[in-house]
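A single protein chain has been removed from this complex, and every other one stays in its place.
Labels for the chains are A and B, by order of writing; each one numbers its residues from 1.
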Amino acid sequence: MVELLQTLLQRPNFIVFVILFLWGIYIMAAHPNFVKKLIGLYIVQTSAIFFLVAFSAKEGATVPIIPDGETVVNALNYANPLPHVLTVTAIVVQVATLGVSLALVTAIYRHFGSLEEDEILEQLDEQ
Amino acid sequence: MSSNLPMLLFLIPFVVGVAIPTVTVKRRALCPIIALGTVSVMVLLAIANLHVVQTKGPIEYALGGWGAPIGIAWLDDSLAAVVILAICMAALLSLIYGQVTVSSEHKKSMQYYTLILILLSGLVGIVFAADLFNVFVFLEVAALTGYALVGAGGGKASLYAFRYLLLGSFGATLYLLGLGHLYVATGTLNMADLAVRIPEILTSTAVVSGLIYIFLGLSIKMALIPLHSWLPDAYVNAPSAVSPLLASTVTKVALVAWVRIEYSLIAPNVEVGHVPVLVVLEELGVLAALIGGALALIQTDLKRMFAYGGVSHIGLILIGVSLGNTTGFTGGMFYLINDMFMQAALFMIAGILLHYHGARTLDDIRDTARFSPWLTGSLVVAAIAMVGLPPTGGFFGKWNIILGALEAQHYVAAFAVLGSTLLTLAYFLKIFASWFFQPQAGDTAAVELSGASRISLGIISITMIALGLSSDSVFQLLLATVNSGGV
Partner (left out) sequence: MIQPHDSAIVRTLGRIIIPVSQLFGIYVLMFGQYGPGGGFVGGVVFAASMIMAILIFGVDSTDSNLARKILHGDGVGLLIFAGVGGLCLIGGGQFLNYSYLQIPNLDEPSQHFVGILLTQIGVAVDVAVTGVSIAISLSFEEDVTRSEEASNG
């Protein structure tokens, strides 16, 4: 038990990731306002991207470009570009999802006149 | 030129879809012509692709000239070729059918064509991708256009599209998380490379949790019970021109992505902590098939019944591919291709009922006097295919899944397939009871269907029967994938 706590506390990045992920899911599920649900979804996606960043960070590494004239390449000095590329693409996917979701929220508001889930469900039950 | 076919199949709908808003800003009537032309070209290219793959073997396409595992590679083998041909044909028939309800004067018709073309390119990308991250990107491209298409109807549909978006994006995030775990454990994302590196470390926590996250993410996308709650509402409220294509392709392509990942990484009889992995997946399929069929039986709304039918068939296909032998695998994949056409046909019928007769529920069908013979005929063919009687393809798919289950001695799976068949028969009998009921002795004439609906219904019924008659050659193609080792 103590060893488990010790290994957990040595990895604060992953604890932050877990907290963000669970908090985002709670916000998505618990709040009735649609924009708040969207914020919850955004936090969940950001936590997944944070996980990708957390394991790709490297101390003292530089940009993976070999300057002119150098022939000896020690891989330890350069940052691995692949997880950074995954991060950038995931951020772009997140922005696109946000765009489509905000358009849908606008359409919901135009039709129902409200953004609260309980009011909208009442309106649907009456129809 | 033939080695560039995968890229052409992806680029053509993408570029045309993005160019449509600028090109047709003044001439709205050109939209349907451009879209239909593009999809017809895609069908021809897909047939050429199938021919090339059959004669010359799988095409490995390295984007940017960088080969795997350093670069991104696309794998065009016979499974991918057959699935892409099925997707293109389903898209062509859905577009022809869409002419029934979408007219060019409507303000939103240009958006419909753009979104359908970009959806098509996303689906093509998912099937070709041999790299885990590529699957994620194209999964999101297809999903975002799907959300927009479901919500395009306005009104209530936007609420259900929003729910679909929340659940679908959550699923994609889980998939990304699982992908990150697998990358941390092995250092590569290429599926062929992972297939080499993972079997040694399959029991480590990172790999197991990565695979679980990926499976959860993909099961939300393919609507595996109990993660299916977005599907009935979204498909019932989507516009009639959209639901045939969405219902037939989106969940099935997510299942194809899972099959690729599962087949390379999880060998039969592998165990993690004394739990045989493939048996767990198979039991999940059993639950999905039976619960989906039962839920379909108690519905009164026609589209909802068909949506739950689709959900139960995903369970059937999952049983087939998780059996661990080639008979079950080929049966499951053949049933997937058939299911695409069956779902498209059912939603076309439901859409025509709504458009011409205003009938949504079984009571409305009972009150309608006469239906066009085209409609009745295609409903009968679709019913025969769904229940799984020869000569339609549904029979051969289910037959091979049952044979595979008996071969692997998983009797629960065989009983589940039979049980789901009985449930399908039951709810189709319910539909037929309302369909052939004569309300009073009136001699009203049947409503004439338009040319577009007749063409689409006719061709799809012929396709379902043709798939059954040519099942042998399709099975040979699917077996070629398994025997060449790569999936």
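Basically, contacts are C-beta pairs under 8 Å (C-beta built on N, C-alpha and C of every residue); 3 or more make two chains touch, one makes a residue touch a chain.
Given the structure is predicted, the values throughout are model-derived calculations rather than measurements.
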{"item": "Residue among A:A29, A:V92 or A:L124 touching the omitted chain", "value": "A:V92"}
{"item": "Residue among A:I25, A:I39 or A:A103 touching the omitted chain", "value": "A:A103"}
{"item": "Where the unshown chain meets subunit A, residue by residue", "value": "63, 65, 88, 91-92, 96, 99, 102-103, 106"}
{"item": "Residues in subunit B touching the chain absent from view", "value": "4, 7, 11, 14-15, 18-19, 21-22, 61-65"}
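Convention: only the chains that are shown with their structure count from here on.
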{"item": "Distance between chain centroids, defined by C-alpha means - subunit A, subunit B (Å)", "value": "28"}
{"item": "Complex interface listing, subunit A residues touching subunit B", "value": "25, 28, 34, 37, 41, 44-45, 48-49, 51-52, 55, 82-83, 86, 89-90, 93, 96-97, 100-101, 103-105, 107-108, 111-112, 120, 124"}
{"item": "Touching residues on subunit B, where the partner in the complex is subunit A", "value": "133, 136-137, 140, 144, 147-148, 151, 154-156, 158-159, 161-162, 165-166, 169-170, 172-173, 176-177, 179-180, 183-184, 189"}
